[in-house]
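Have a look at the structure below before the remarks.
Complex shown without one protein chain; remaining protein chains in place.
Chain naming follows the written order as A, B and C, and within any one chain the residues start at number 1.
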Amino acid sequence: MFPWIDGFHWTPTHIIFLSLFGAALSAILATAAWGLWRTLGDFRKHLAAATCWRENFGELPAVEKRCRHELAGRLPSRQCDHAFDCRTCPNYDKFAALPANVPASRAGVSYSDNLLYHRGHTWVRGDWDGTFAIGLDEFAKHLVGSPESVKLPEVCDEVESEGIAWTMIKNGHKIRVRSPLAGTVISTGGPDSDFYLKILPHSQPNLRHLLKGPEVAGWLAAEVDRLQMQMSKGKATLADGGTMMPDLMDAEPGSDWDAILESTFIDR
Amino acid sequence: MSETALVDRRWIERGAERASTMRFLLWLFPWVCLLLLGVYAAGLCFYYGLNQTNMDNRFAFGLWIFLDLTVIALGAGAFFTGFLVYILKQQDLKPVLNSAVVIGLTCYSGAVAVLMVDVGQPLRAWFTFWYPNTHSMLTEVTFCISCYLLVLVLEYIPVLVKNRQLRRVPSFLVFEHQAHKLVPVLAGVGAFLSFFHQGSLGGLYGVLRGRPFAYRQGFMIWPSTFFLFILSAIAVGPSFLMLVVATAEKITGQKLVDFRVYRKLGFISGVMLAIYVAAKAIDTYVWLNVTSPSMGFGPWDYYSYWPLSSTFLFTATVPLGLLPAILFIVPRTARHRGLLLLAAALTCCGVALNRFVMTVQTLALPTLPFDPFLKYTPSWQEVATFGAVVAYGVIVYSLSYRYLPMFEAMKGE
Amino acid sequence: MKFSRRDLLIGTVGITAGIAFTPVPWKLLGDASIWTQNWPWIPQPSHGPVETKLSACALCVAGCGMRVRMAAGFPVGVSGVTTNPVTQGALCPLGFAAHQLNWHPARLLTVRHNGRASSWPEAQAAFAKTCAEGPVAVIDGRPGRAASATLEVFAAKHNGSYQAVSGPETNALVPYAAWSEVPVSALGYDLENARTIVSFGAPLLDGWGTPGRFTRLWSERAAGQINPQLRLIQIEPSLSHTAARAWRWVAVREGTQSALAAALARVLVEEHLVKTQGPLPDMTLEQAAVQAGIPITAIRDLAHAMVECAPTVVITSDSDPTVSALNVLLGAIGTPGGIVLKTKMNQQHGSVPAAPATVRATVIDGTVPWDLIPPTQGEVFRFAAWDGGGSNADWLLPSPGFLEELTDIPTAPTSSIETYTIATNLLAQPQETQTAAQFFSKLDGTLPDVDKSIHARCEQIFQAKLGTIYAGKPTPVAQFTSGAKLEAQLRNGSVWLGESPRHTTLRCALKTWPTAAAPAPVTDWTATWAPPVLPLLAAKLYQESTLRDAPGRSQA
Partner (left out) sequence: MSARYGMVIDLDRCTGCGACMIACAAENNVSPPEPRATWRTGITPMVVRALSNGKDGTDRREAFIPITCMHCEHETPCVSVCPQQAVEFDKSTGIVMQMPQRCLGCRYCMTACPYHARYFNWWDPQWPPGMEKSLNPGVSVRMRGVVEKCNLCHSRYHDALQKAAAAGKKEIDVADYVPACVEACPTGAIQFGDLADPKDPATIAAKSPDAFRLLEAIGTEPKIHYKTTQAWIRALADRQSDRPTEAPHV
């Protein structure tokens, strides 16, 4: 195969044959190497979480990709094509200007107007000192109730936007909660305190991708419907009059929580 | 739901309808047994040597080479579908692409595994790369197949890491994301390699000047069988793919791909098959009237021994070649799912028969005038190893179907 | 720093990638394939000084000259000796693997008594005891050797009997010996001068007599010629190897060769194809033809073909006198190209006193064919180098194997000229083994010693000043200045060839047409092969190829 090996002759066949296969093989290996290189690059550039999120978003069922403006009733129907990242959405302002119409009561669960909500059922609260508190919203709380264990990042750890902020274990289900924004963890709370994480973003963050006001109502309503659908797959009972009963996971162990949690926390 | 079932469920696509864990295990059980038996048989061959087989100095190749040639032909769907989707941009074939990759991977890895058992000194296999004789078709085959196996692995990884649990490892998912952009390159290289080794597998016999039954004239260094094998492989690949998917649909009771895909695959098979049959006819004519007589061999020397053998040539070309081609192409029949699948089945049988004739019949026929016509029946070890490859294919495909998004493109977006 | 799953993954990938860049996997690859090239369970040839020595093969009566290639003191290959006037460089197929016989699984290296392991002292004691009780019968398979003398003397001393058993070729000569009142050992076939040879089932091209002698003759004078100088007519029921290559093959019905002989005799005499007038068989031509299953016309043609090209000699595979009688009619006895008398120099054998009824012990020499079972009560002491299976003796006594015994080789039975060869033992005799002669000498020191008798024989040849010594080039004995020189030459593998035969002295009268004897089975070279086992490589002929059917003898 190589000139220094017994039996090698500088014949045309040798040269043509080996160069052909050399080319093919190097093409294959180069491809593999390139893929690996790009992967490492993404990690270095902190794009990994975003990439994963985009991959996952791409495979969400259509019904779970609804645009916030549709949820807010500003549009009849629109699918998000920016992976829920309204910061990059060119049409955002155009639609945001339209009037919303969602009766606040439509939401099956309570929410606060001065919190920003993430589709992964976390809320964000900007504090005076420029840090941001992150917590689970009511919907998620009702679902999970009191988790058996919570695994929070260490202080000073970095969290990526759409990356996994913390994980909880409940009835043997591992729940991975997405971080609504990127930054450094400066303190950690938990189920008992009123927040889970306090983080300090690297720069003044753009929070446009988070839901607020009527969108939240619409979104939560939609979520409750979804929940209802998924649970009724097991046996058809749910909260009386649309308000959710607490600690559903304990109350209804029979349901397909696996699927429910996945769609709730958008974690495939 | 039991604990294992729960865990099992977590590895399955969200919202995917799959058989219960128990049923799945029951389905796997016989195949696993077959696989283990085959592995044991192969072990015997490694430990005691090839005297475990019924091959001999005259039947130096046997069941296994037939298996290799057939399986690799059937696996051709992988490269050709990839070629169509990524190079010729036939996006509507995307739904079956993943299963094509899985089929290809199993076929090729299976074939290579059997080859390793088939050689007398497996530990010297790498000599072929170290001291390659570039004039040998077998060298070409070895190089191509090992390179192409690499390609298939690289094509399979993205499918693999799409598994619900594996994808949670960010690096996997990111790699998948990046690798996906490069699949066209792989598809291109794969096509190149496949064209060559499918051909070389034909050349393997076509160059045998000492075996006038197999020897063919050709173009430059390539005998006509080189091109015939490429054609037949391309023809049978889509058919086999279609057959496998249809079987999967039957077993799982789910609609996996749209019927349009079937028709498209069928049409490709049909056209290729038609070209192949025509080429084969010309080749046979030239061989029987020019090539073979020039070496002192007449048709009688091939077909006088074993009455059945004379029908092989006809069977492989007409009922198992021309007929399916027609079924595939004529719209009235192609519209009919049953006929389409029948045609696919016929095509697969036809190509298998052709490979059988090229490998086994070639060796059974005597060359020396005072030689007898030889018979050979494989030993149980050979058969078991054969079965193991089939089992291996079924198992890998089943696992992939259950745990990987094989037909993701079907998800209504 | 905690160790996450991701670290593990990257670690493994890194390590595997890294290992590929170390020499380790490549070295392993190389070593693995080198290992396959010299597996410990595959023997390697022993290297050592290579030399070529001459000796002779003492495994059968033919005693062909052998050129032996020795490496590290062991024979690693044998071939014929081209300067040997008898074999002319030929050997039988089995000869080429004879050097492996000494390691044959059936090799006998322990004294066995009724199947149980025993020892030489015990055997000695047992034999001494029986000797004391009564007479001893000694059976010799190869009379005329130096060792034979020892056996004979011993038998005489113990008022026992010395019997010489003879092979098919010698037996075929017995009728002529009887009719012309000469010892069988004095007769031979003058093939070199014959023009037509009619063989009744004798495997002339398949191990008959001395390999090389007739085959050479045939290949030079007959092979492939439409009208050959030497016509070989093979009369045999089946198409044997000899029949296949014969000038003419006559398929005679099984066991009816004496009938055919009778028919031929009638045609020969009645149609005056021969000078002699009889005697004639009482069977008519028609009867004979019917018996033999051959049309009369064919028999006539055959008879004519026989005499067309004289001299003609008939050779039989067994001692059926009715067939032998044809030679008398043909006048092929005592005439060139017929049955001739060798120059008589050696003392005669064959006039054998029958074994007394009261023998207490029978000693069978290692040269006796394995399947010979002596018709005697009393203990049987059998010497053999290989166990032919089916123990047919009370005592099995290991004797030296191939090239392990110094012995001399008298004239081969079919030869028309006297020869003398010495088979020097190129290998040391294993101490587990003894020849019958050595066994006797242990009991009785006064017996003639083999080495001495060989010396005496050489001296005799030197004194007679007859014949020629064939070493590299032939030298007449007369030119030798000393017996010692001559003996040295003979001991180095040369051959002594006597004077060419005298024809006139042999006369043979036949009063009446003899009566047929029971026909012996047709043989081939595996039958004329004396050892009870064949070399393992012989299986190439009948197991690994379709050339021959497996011989009936034990492959051990």
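Just a few scattered comments:
In this section, contacts are C-beta pairs under 8 Å (C-beta built on N, C-alpha and C of every residue); 3 or more make two chains touch, one makes a residue touch a chain.
Source: prediction; values computed, not measured.
Note on the chain not shown: across the whole complex it touches B, C. Of the listed positions B:D92, B:E249 or B:D301, the one in contact with the omitted chain in the full complex is B:D301.
If you put the missing chain back, the residues of chain B touching it would be 49-51, 55-61, 118-121, 124-125, 127-128, 130-133, 135-139, 142, 204, 207-212, 294-298, 300-301, 304, 362-363, 366-372, 374.
Where chain C meets the chain that is not shown, the touching residues are 36-39, 41-48, 50, 69, 71-72, 74-80, 89-97, 99-100, 102-105, 205-207, 211-212, 215-216, 218-219, 223-226, 239, 241-242, 244-245, 249, 251, 525, 535-541, 543-549.
In this section, only the chains that are shown with their structure count from here on.
Interchain contacts link the chains end to end along an open line, per the touch definition above.
With centres taken as mean CA coordinates, the chain nearest to the overall protein centre is B. Centres computed as Cα averages put chain A at a distance of 97 Å from chain C. Multi-chain contact residues, meaning those touching two or more other chains, do not occur anywhere in chain A. For chain C in complex with chain B, the touching residues are 5-6, 9-10, 29, 32-33, 35-36.
Listed in rising order, the residues of chain A touching chain B in the complex are 1, 5-8, 11, 13-14, 17-18, 21, 24-25, 27-28, 31-32, 34-36, 38-39, 42-43, 48-49, 51-52, 54-56, 59, 61-62, 172, 176, 258-259, 262-263, 267-268. Contact residues on chain B toward chain C in their complex (touch as defined above): 121, 123-124, 126-127, 169-171.
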